[in-house]
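All protein chains but one are shown at their positions in the complex.
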Amino acid sequence: MKSPIMIRVKQKQIAELVSLGKRLDGRELTDYREIQLEVGVVGRAEGSARVRIGKTEVLVGTKIALGAPFPDLPDRGVLTVTAELTPLASPTFEPGPPSEDAIELARVVDRGIRESKLIALEKLCVDPGKNVFIVFVDIYVLNHDGNLIDASALAALAALLNTKMFKYVVKEGEIKVKPGYTPLPVKNHPVAVTLAKINDKLIVDPWLEEEQVMDARITITTDKDGNICAMQKSGYGYFTMQQVLEAVKIAKEKAEELRKLVVKG
Amino acid sequence: MKSPIMIRVKQKQIAELVSLGKRLDGRELTDYREIQLEVGVVGRAEGSARVRIGKTEVLVGTKIALGAPFPDLPDRGVLTVTAELTPLASPTFEPGPPSEDAIELARVVDRGIRESKLIALEKLCVDPGKNVFIVFVDIYVLNHDGNLIDASALAALAALLNTKMFKYVVKEGEIKVKPGYTPLPVKNHPVAVTLAKINDKLIVDPWLEEEQVMDARITITTDKDGNICAMQKSGYGYFTMQQVLEAVKIAKEKAEELRKLVVKG
Amino acid sequence: MKSPIMIRVKQKQIAELVSLGKRLDGRELTDYREIQLEVGVVGRAEGSARVRIGKTEVLVGTKIALGAPFPDLPDRGVLTVTAELTPLASPTFEPGPPSEDAIELARVVDRGIRESKLIALEKLCVDPGKNVFIVFVDIYVLNHDGNLIDASALAALAALLNTKMFKYVVKEGEIKVKPGYTPLPVKNHPVAVTLAKINDKLIVDPWLEEEQVMDARITITTDKDGNICAMQKSGYGYFTMQQVLEAVKIAKEKAEELRKLVVKG
Amino acid sequence: MKVPKKKPKKLIDEKDVRLDGRGLNELRPIKIEIGVLDNADGSAYIEQGKNKILAGVYGPKEAHPKHLSIPDRARLRCRYHMAPFSVDERKSPVPSRRERELSKVIRQALEPAVFVEYYPRTSIDIFIEILQADGGTRCAAITVASLALADAGIPMRSLVAACAAGKIDGRLVLDLMDTEDKEGEADVPLAWMPNSNAITLLQMDGSLTIEEFEQAVNMAMEGCKKIHELQKETLKAKYVAVKEEVEE
Amino acid sequence: MKVPKKKPKKLIDEKDVRLDGRGLNELRPIKIEIGVLDNADGSAYIEQGKNKILAGVYGPKEAHPKHLSIPDRARLRCRYHMAPFSVDERKSPVPSRRERELSKVIRQALEPAVFVEYYPRTSIDIFIEILQADGGTRCAAITVASLALADAGIPMRSLVAACAAGKIDGRLVLDLMDTEDKEGEADVPLAWMPNSNAITLLQMDGSLTIEEFEQAVNMAMEGCKKIHELQKETLKAKYVAVKEEVEE
Partner (left out) sequence: MKVPKKKPKKLIDEKDVRLDGRGLNELRPIKIEIGVLDNADGSAYIEQGKNKILAGVYGPKEAHPKHLSIPDRARLRCRYHMAPFSVDERKSPVPSRRERELSKVIRQALEPAVFVEYYPRTSIDIFIEILQADGGTRCAAITVASLALADAGIPMRSLVAACAAGKIDGRLVLDLMDTEDKEGEADVPLAWMPNSNAITLLQMDGSLTIEEFEQAVNMAMEGCKKIHELQKETLKAKYVAVKEEVEE
């Protein structure tokens, strides 16, 4: 544990550097840390991916099950996103029911997937009103060094592209599983990019110590056509209109870079 | 926040006045505070009513849904009463799962409705053993200045009299909603009257500061025929037989007055 | 409440005595305290038994209900074991959701029943995949003076041998209860024996004060043929291989004695 | 799960005899023991008809968490809890809303009897376990918990005795059992300290005229008086037994 | 449960009129009252279209549990909660994940406006109850909670006004109601302090080009400006009323 004085000295240093357009770890203001991506890491899952952004590490696994649709959408599959801030990942994470932060993380990733129509939920109906496929996207944060949203959203995208579904036939109202697998029907590739505001400057991909000094944070999710599909301002501070528009511009550019890491060709 | 000393001085004053047959706010011992009633205040609800007794304010909304009956009563509708002591309503109410007091409030109101047969539950069966109407009565306490039970029971009665049900047809085992509404079938008009005992005197409609000095409290619910249908003694103290019988007599008279506020004609 | 010093003095005494092959209450190292058994004590339950081992007292009741089988075992009945450490039973038991100790207790008793095939679950199927009998075994600890597992397992065995099931017929897919009862189909008689290690000696049936000084504890459940069907090491310390084998030998012998208390003839 | 009982056509026959053979004004057989648990500071056990109820008391002891302690008196806590096997359909061990309400009214039925002002800032815990339920458990619980308090040596103004009266087949009767409670027209549970003439619990559900209600309360009070005698006898027998033991 | 509404074919007719008769750039009718609750330190009530929302503030007061107090500022807590009867299908009273997320973003929308540094180690609690919901509740909640904070006398840099813009039938519109939100293509809720030019809440879901997004934000800002004027008028009217009352 670092002493509170050391922490404050470092925070001051981070803020002053950002004012000068620099960062403590040598990055440009709009640089991501090194990103590593690995898919298919959990064989029991229908799809999985591990993303490392610097020292932040997130594992996402997907599972598919049969279940009842929502009453008002009887012919559509169901998407469920959860996030677990495992107590391994940070001394500040406690075991127990999901915290406000875990819920927000899951819901921001969920909105990116849902609003961009990443999954073709209309193709996941088995028996209208009775049985549809439920796609579970479970985010598992293994090490927290800042910017959990971007890492989680990227891992979720990679895991869903990597997800395989079992085949089935419906015989006399009964669903029978057939041998073989088919890929999950996918229509879009949303990517979340988070920017933090420190001393009125915007920086991309804040790491933990930057998150501790930032005024506010904004996550912008753009899809493969460059449209915005989800956005979330967070943190104690605020943004001006200029800052928001600048953030959107940067986010779109960075999203294109990140998307290439996941979607080949 | 008042100082503890000021509170004790006031409490002593309240108790002494009651001994003299008087009350701090000028009321007679058997007077209610001013009562205001408004129905149909929440359009999304199937029925609703807001009751103000002095500064105590309670909102009740009803909802109707289809669901399974109790296994031992397959051909009867289901009544469910909950109470939420919203943290708005008092500095002593905490957000979270229902407290003992909230549960007691809901159950006392529930008993008045159930035992007087206010709702004709036998008319709420759609498909015996499978589908019946569930009537939700949700009590929402918005400001707590004492005597929550009477305000809640009165608002529940008014909301239920104000409740409209959708029409339906059963076609080949499927329930289809038809246009138009019909009133909830109602058979009785229970009214709860609460008396507190202070210095061996009975007072009607205790407000918050009286509740803080009272020895005990008794709620007596009488129906439109003057029969008793529910009763609840509460508080740290006790009543004598004489006091109970006196309370019953007063409660019946006051209930008739209150009933006229809700049931016209 | 005894003073901490008195407790430590007593604990030292217990440990020293055990080294000499003696116990504070005069028992031999492999003696149980006096055991009392009573069956059929709760008429509302389908089966019940109360066991007293010294001052430890446990009540087990069984209930039988119809319900859905596990999807992967569609033609087998379901066994559910819970344990409630009632706050009556010890100043250290708090009301609330089950503690780690309560869960361990229930699961160790559960394994003995399940692994020995005490209940012929294959005979409890009514309608494959849809309706089977669920056997609830609810352990109720009424006074805690040590060795809860042996008392609970013995009471569970006695209660299950004492359990009667209602008769039924299936008519056109509907299950109808018929008059009369039939005993629960039973195939084995597992008995749990717990030994504690104090100063490198093994003692049978530790009472509370011995449990407070023991290094570790081992529960060995053997069936009517003398086979081992469940085992659980517990506590902060460890056992050597020699100690484990000695414990197994003693447990088998003691189990035969205990079994005679429950299974006549 | 039980073979379903047929609903009885009549709860009272032409000779004024109830289903279990009792007269209208007759209590069920009652058996009380005190000091039945080893660890609890006080305990008692009651069988009233088929009801089987155990009560244990811990305290007065340091209240914790501390901010819940009361500066000028002991804090009484009470938990009424039903065993899963105590009723025909297995009950989940999680406390129901009914159990939570009863915990409150039982606590408030006992509190007027306890000299809580003798033990400021402490906590007195009353735990009640319903091992078998057959109607009227809240009253039997008060009766037995009151003895467990006495057994714990907690100073009391009086023992609290509790008993219900009610209306079945149009007649007022004493001490309703389960079937009478379910099929009957009204139930009036009452807790009373006969010495102090203090009603400490009074609930009612069903439908009664004011006159019927008054008769029912009077009938329940007579029941309480008999139960109070039983309570005192049990306590006395216990002290005699202890005394003899000590003097031996 | 309601008679199911037919999905409207069009949300905007050929004359640029929306289902409820509004123009594209028009707010729903807004009615605000402040000081509506007796116990809360500050309170306010808003009706915006069919939304009916109540906000109450308690504090600054001692933070508890103490280890959650913050040495150099007040701790803002916020609960956004929906009444079970506020929506068509009854909502369970247990807070949903959606309600918990909204509680957080609403808190962070208000915090930049509050001089939290004036009240170190204290807690300021904001309770929001949605009595009836019809789309845009988070924005209306911020608008009304900001007035409840002012009513509680808590020093603020500015009132926070909030309003959404969005896209329906391919057109940008202001202040979406429920049907427009559900059937529309995008929703951009925004909270703004016009005096400080500070965006304190910004979310978005749906699909918008960058150009559309910029227009939507500008449109929402215009809505916020109008709402801000309403907020100021309401506060002023209240103070005049109080002043008159005092001077009488």
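Labels A, B, C, D and E are assigned to the chains in the order they are written; within every chain, residues are numbered from 1.
We take it that contacts are C-beta pairs under 8 Å (C-beta built on N, C-alpha and C of every residue); 3 or more make two chains touch, one makes a residue touch a chain.
Note that the structure is predicted; figures quoted are calculated from it, not measured.
> Where does the absent chain touch, in terms of which shown chains it meets?
A, C
> Of the listed residues C:43, C:128, C:183 or C:237, which contacts the missing chain in the full complex?
If we include the chain that is not displayed, C:237 is the one touching it.
> Which is it among A:42, A:78, A:120 or A:241 that touches the chain not included here?
A:42
> What residues on chain C make contact with the chain left out of this view?
98, 100, 103-104, 106-107, 111, 114-116, 216, 218, 223, 226-241, 244-245, 248-249, 252
> Hey, which chain A residues sit against the chain that's not shown?
1, 41-46, 48, 55, 57, 59, 61-66, 82, 84, 86-91, 95, 97-98, 136, 138, 140, 142-145, 166, 177-181
The rule is short, and it goes like this: only the chains that are shown with their structure count from here on.
> Figure out the least number of contact steps between chain B and chain C, where 1 means they touch directly.
Minimum step count, chain B to chain C: 2.
> What whole-Å value do you get for the distance between chain A and chain E if each is reduced to the mean of its CA atoms?
Their C-alpha centroids are separated by 27 Å.
> Quick check: how many Å separate the C-alpha centres of chain D and chain E?
Result: the chain centres lie 51 Å from each other.
> So that we know how the chains sit together, what is the shape of their touch graph: line, ring, star, complete or other?
Chain contacts: open path, no cycle.
> Provide the full list of chain pairs in touch.
A-E, B-D, B-E, C-D
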